[in-house]
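The block that comes next holds subunit A.
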Amino acid sequence: MIHHNRLPVNNCMGDWGQNIVERPAAPDQSHAVVLENCFFFSALLFRYPDDAVYHGIRENLQTFSDFLSAYGGQVPQVPPSEDLQAEYVGLFVNNKGFVPAVPYAAYHIDDGRLMGDSYDRLRQTMAETGFQLDPSVKELEDHLTILLEYAATLVRSVAGSEGADTGGHFEARALVEVTGNYIQPVIEAILPGIDQYATLDFYRIAARALREFIRDTAGIYEIIPGFPENAWSKKAE
Partner candidate 1 sequence: MAIRIEKIRSLIRINRDVPALPFIIAGCLLLALGLVGVVRVFVQGHEAVYGVTRQVPWGLLIATYAYFVIISTGLAFIGGLGHAFGVASFAKMSRRIVMLAFVVLLAGFTQIGMELGHPFRLMYLLLLSPHFSAPIVWMGLFYTVELVILGLELIVIFYPSGVNHRLAAILGFLGLLVGVIATSNLGFVFGSLSARPFYHGIYFPVFLVISGIAGGAALLMVVYNIVYKLKIPETYKGAMKSLERLMGLSVGVMILLLVWKVLSSLYSQPGDAYAAVMTLIAGPLAPEFWIGEVLMALILPLGMLVANRGRSMAVSGIAGLVFLVGMFFTRFNFIVAGQLPPMRAGNEGAGVETVNGLMQYAPSTGEWMIFALGLGVFFFLYFMAERFLEMEIHSKSKHLILTTESTERHGKGRQMIPSSSCSSCSSWLK
Partner candidate 2 sequence: MAIHDKKISRRKFLGLSTGALAGMMFSPGLSTLVRAGSGPVDPVPAGSRQFIASNCAMCVNKCGIIGEVVDGKLRKINPNKKHLKSRGMLCAKGNAGAALPYSSDRLKTPLLRTGERGEGKWKEISWDEAFKYVARNLADLKKEYKNRSTVAFASTEGFQEEFYYYLVNSFGSLNTVRHPTLCLSSNIQGWSSVFGVYPDADLKNAEFVIMLGSDRAQALITPDSVDFQRYKPKGQKLIVLDPRFTETGAKADRWYPVKPRTDQAFVLAMMHVIINENRYDKTFVETYTHGFEQLREMVQEYTPQWAEGKCEIPAAEIVKTAREFADHAPRSVIYPGRRSSFYTHEVYVRQTYAILAAICGCWDTKGGVVPKSSIDLDAHNIVFPFFMETRERMDKEATNLLKDVVPSAVQCPMIGTGLPTDSCAFLSEKDGSWISFREAVLNDNPYPVRGFVCFKQNPVQAVPNTAKTLEMLKKMEFICVIDQQMSDTAWYADIVLPHTTYLEGWDPAHSLSGIWPVVAFRQPMIEKMFNTKTMFEIAGGVIHEMLKIDSLWDDIDPADLTTFKKDIVEDVLDKPIQDFIRHQVKSHPGGWEQLLKEGFFTTEGGRPRYGYTRKPGFRFKTKTGRIEFFNERYKSAGLFPLPKYCEPEVLPEKGEYRFLVGRTAWNTHTSTQNNPYLWEIQKENALWIHTDEAGKMGIRSGDEVIVKSHIGAQRIKAYVTEKIRPDCLFYVNGWGRHSPWMSRVYKTGASEAEILDDVLDSISGSACMHETFVTVTKA
């Protein structure tokens, strides 16, 4: 997670400004960039809305209004920061001793227990694609927001590898795996909890948008330049 200890509060606005990079996208790459940005924006939506994230969501909401209304049916109002934070904690962190929408993938895949076997496999995949969690981040790798960010990163890797011989095959398979075997199980599992316990519409809409988006990704991936046909085969060699 992005914690205050990583981004000093007084500085976050500035930081956030630098995070958006205007990049002249090559025409054939533009859709991949859109896809990557959709993943990254989704990651922001499901990240704890500290000041940096909160402003990030607010400032980009208009840009992603198409995305949200296409998949979530509407563009949510962004509630005041304090309300959104309370809502986030109440849904995803701690709520009267239980968590209505556990954001960890392994919890839903492996019998309601954190850090199960699927968690190990994810870390393995991350390592094999050259990534790891920033050691200063005290979270588990299978947290929904980290999974989404990882997916964004993988989209970029695949698109960037276009033309290369072994071009991004491994990354493409990792992308398929992370969306299909991790993100999808979490979002499908937590949506009912969010619907039941949410007090504001924000995460309801965001979660619905994410679920619909993820359900569609199988069809979308093939627009990524360099996305190999055989990426759907179950196991990466």
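Here is the rule we go by: contacts are C-beta pairs under 8 Å (C-beta built on N, C-alpha and C of every residue); 3 or more make two chains touch, one makes a residue touch a chain; residues count from 1.
For anyone wondering why these and not others, all candidates are chains of the complex that A comes from, given by their letters.
Keep in mind the model is a prediction, meaning the values are calculated, not measured.
S.K.: Could you sort through 1 or 2 and say which touches subunit A in this complex?
M.R.: 2
S.K.: Would you tell me which residues of subunit A are touching candidate 2 in their complex?
M.R.: Of all residues in subunit A, those touching candidate 2 are 1-5, 7, 15-16, 18-25, 30-31, 33-38, 40-41, 44, 48, 50, 52-53, 56, 60, 63-64, 66-67, 70, 82-83, 85-86, 89-90, 93-99, 102, 104, 107, 112-116, 120, 123-124, 126-127, 130-140, 145-146, 149-150, 152-153, 215-220, 222-223.
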